[in-house]
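Quick notes on the structure that follows.
Only one protein chain is missing from this complex, and each of the others stays in its spot.
Up next, subunit A:
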């Protein structure tokens, strides 16, 4: 019964790993793997010698880092606030709305954002009418671009990310709160000394596991929002590999960048799993 899955995985996951040898070759498609000449670490030296290339790594770290922090805090705060709601129907309707963006693709949302963030779009009109601001060039200016990328990612995922916190909030023993009430603790004190400590293990798990993803800035999102004007501050490793590799045809160099990312990512994930196991006693299976 395992056969189909084993074969498919071998073909589509393990064979490409073998293809990584081209990271050490001057790969020419017409010569193939066997006949292309070996050049050792030249691609890697090139990666770290060009300022533009190093900039791509920085962009990835900055964008992914900001997403990681926002993506941890926003769902947590939202889950805490939603937990204070007593009316079940109200709670359910709020959840229905905030989970929705998670299921829409960045193509759809990219299309909507391009429309709304245009210089004459809805958001600039709103800012102009309420605060009298000049139109902002949201997607054409590097710093604004990063802000848009991080904000829209948090906007898309905070609801869905809150599910895990809501589940652990539901698991807190109610008698703890009863005891605190008898002792005269108000809601703020209860939250601070019961709820937050109870959530710390799951926060550590979510935080460490997303640390393993620090080199993933979000290809789908960036690719659908960016344009040549913001390559300097918006290009991440994945979009760079796509542009240089498939569009410009530098297969070997791109594979080297991809390999660099995979190795660093792998090491980080292993460390993160170890840390999650050590500090929060968490295992995936």
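Note that contacts are C-beta pairs under 8 Å (C-beta built on N, C-alpha and C of every residue); 3 or more make two chains touch, one makes a residue touch a chain; residues count from 1.
Methods note: contacts and distances are computed from a predicted model.
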item	value
Candidate names "pre-crRNA processing endonuclease", "Carbohydrate ABC transporter permease", "Bifunctional enzyme NodQ" or "Quinol oxidase subunit 2"; UniProt protein name, chain not shown	"Carbohydrate ABC transporter permease"
Touch criterion as defined above, residue of A:98, A:148 or A:199 at the omitted chain	A:98
Subunit A residues that touch the omitted chain in the full complex	1-2, 4-6, 8-9, 11-20, 22, 29, 78, 81-82, 84-86, 90, 93-101, 103-105, 107-116, 120-122, 125, 155, 159, 163, 167, 170-171, 181, 186-187, 190, 219-220, 223-224, 238, 241-242, 245-246, 251, 254-255, 258-259, 261-263, 265-266, 269-270, 284-285
